[in-house]
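Left out: one protein chain. Kept in place: all the others.
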Amino acid sequence: MAEISIRKLNKSFGETQILDQIDLTVRDGEFMTLVGPSGCGKSTLLRIIAGLESQTNGQVNISGQPVDQLRPKDRNLSMVFQSYALYPHLTVKENIATPIRMRSYCWYQRLPLLARVLPGAAERQSGIDSKVAAVAELLQIEHLLDRRPGELSGGQRQRVALGRAMVRDPAAFLMDEPLSNLDAKLRIHMRTEIAQLHKQLGTTFIYVTHDQAEAMTMSDRIALMMDGELLQVATPEEIYRNPVDVRVAEFIGSPKINLLPGEVNSAGRVTVCGQPLRVATQPRQTQIRVGVRPENATVCRAEQGDIQGQLIYLENMGAEFFAHITIDTLTEPMLVRCDVEQGQQLSLGATVGIRIKPKHTLIFNQSGRRVASEKIAAEVHHESVAV
Amino acid sequence: MNRQPSLLFRLFRHLVLMSGAMVMLMPFIWMLLTSVKPPDEIFSSELTLWPQHWYFIENYSEALTRIPLMKFLLNGIVVTATIFLCQVSIAVPVAYALAKMRFKGKKTLFAAVLFCLLIPPQAVSIPWYLLMYQFGWLDSYMALIAPFSISVFGIFLMRQFFMTIPNDLIYAARIDGFSELAIIWKVMLPTAMPALVSFGIFSIVAHWNDYFWPLIVLNSPDYYTPPLGLVNFRNDDTGNDYGPLMAAATIVITPLVGAFLLAQKRFIEGITLSGMK
């Protein structure tokens, strides 16, 4: 187990900057997820930690020791790959045993024939066998040990890849989109399983994914990257409620956050589409964006809403409804969550009002940074009523 | 196309293909028949297909004793096997580097490989001969093997195959603690087995059957490969003795033809590979 810290890390290929001044500390035993859209540099960062690629400058420390001069195998890390990267010509058992064989034997002990006659060979072999058996039991793949990767399903290969990573008790596990080749159902199942595995092992995990749902459900903390930049590092709860950047707010959460163009008057009051909201922030800003998550707004009678629009589509999710409402001055419809009862009463084409919960409204300035905002005490109090 | 062709067409198909097959097989059949006939039946002006007297033992033992045919076959095996081993041990590392490493000059090197693919070996036989002369290797195994130790075709083929192996597999092997040479021989090569087998067949067939180069560099029968030995046998004064000559020809083609008949699919893949060049 180990703490992994990254200091002022840069990576560029010629002119292109892949990673820009990354500072990140992964605490001992933590499940840290690196999340971001494809091409944001998260996999490169993981490979730099593993030593598979080298940084242009900056430092990687494992347990306080700089490891930049160490080869991948000497960093004592395990890695699980998107394509699983199992050795196709070896059985499952041999695949899992490989990391320990390579580490606990020196070269002449690995020779094909000689190895068997060397003193101590039998004990070494039985030591390896028992470790492989323990891992196989934990992952419930005992019945697959003699097969080759080609004969396994995607989910089984995934488990074997995990087994190969677990077998030698590494300082940390690195996982590079390990679930993205699985079908949707299995992916959701494996989320839970990997999260539980982390609890059981108590080892540091660094997990790379482009799927914000995986990041939200599995992690202790999330590091959100975009365009080679580390935007925010926080717990799932925090990153959802308090995104520091409009790109973070957009990336996290499904369905996506609504972003409405707005302005701030001289008194500091936020207006959207010419309608004042009960939200105050720093005065005199133009071109701000107001972020409202679908669950932080309600549909109401037109005259009672903060803004008005036309209901064009109702998405029935079973347990809830999402109302798509177009607003005259905006290009994209706004998404608002309603409960089942209300959703069933709404009729398409109707003009409705939208009430925005001021407490959860997020204000982003011109450059996309989050600015502080607060609720203005209500002058008139009215309930949201179904249309 | 799913319906059954008419009986007439089926007969026609077999008739045409069968007569073609007879033409294809005729030299082989005649070779086998002649190799078991006594001289008076071979040199008869009457057409007799089946031998009246079997002269099998006489002809084949003559073929094996008059010339050191076994020695030639052994030479052929030694030379083709060594060439193939050299080609693999030189081509595989560079193919791996070309497919998976980032280094300066890689593009130039690959362009050079593609250029060399265009060179037929006969076109460089004069400089090769001069090189062998300079090194003092004329009339030796070295002369037969050295110029073929590099196979740009092998490099190209293995590189194409390695390109299809995901980088993750190499990364996994590095983290697991394989050295780079172990990655090449223990991870990449076993994964590329199908390509290697095809290349092996291609290389072995090409060099077992090669005549041009051995003809140029060899003088003494000690190093003769089977084709050269066979021609030499024919050129002998006694070479007009067709029975033993055909027996020798049969012996020379048997190893490859036999292997081909056992593993047709692999062989056809391997030989047609040369079409990719």
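To keep things simple, chains are lettered A and B as they appear, and every chain counts its residues starting from 1.
Note that contacts are C-beta pairs under 8 Å (C-beta built on N, C-alpha and C of every residue); 3 or more make two chains touch, one makes a residue touch a chain.
Throughout what follows, contacts and distances are computed from a predicted model.
As stated in its UniProt record, the chain not included in the shown complex is "Sugar ABC transporter permease", which appears among "Sugar ABC transporter permease", "NADH-quinone oxidoreductase subunit K", "Phenylacetate-CoA oxygenase subunit PaaC" or "histidine kinase". Shown chains touched by the missing chain in the whole complex: A, B. Checked against the full complex, the one of A:131, A:198 or A:247 touching the unshown chain is A:131. Note on the undisplayed chain: of the listed residues B:124, B:163 or B:193, the one touching it is B:124.
Along chain A, the points of touch with the absent chain fall at residues 1-2, 51-55, 62-63, 65, 67-72, 74-76, 100, 103-104, 130-131, 134-135, 138, 166-169, 171, 200-202.
Not every partner is drawn; the one left out touches chain B at residues 1, 5, 9-10, 13-14, 16-17, 20-21, 23-28, 30-31, 34, 42-47, 90-91, 93-94, 96-98, 101-106, 109, 112-120, 122-131, 133, 146-147, 149-150, 152, 155, 180, 184, 205, 208-209, 211-212, 215-216, 226-228, 230-231, 234, 242, 245-246, 249, 252-253, 256-257, 260-261, 264, 267-268, 271-272, 274-275.
Rule of thumb we're sticking to: only the chains that are shown with their structure count from here on.
Residue ranges of chain B in contact with chain A, taken from their complex: 166, 168-169, 171-178, 187, 190-191, 193.
The part of chain A that touches chain B in the complex is made up of residues 47, 50-52, 71-73, 77-79, 81-89, 98-99, 102-103, 164, 176.
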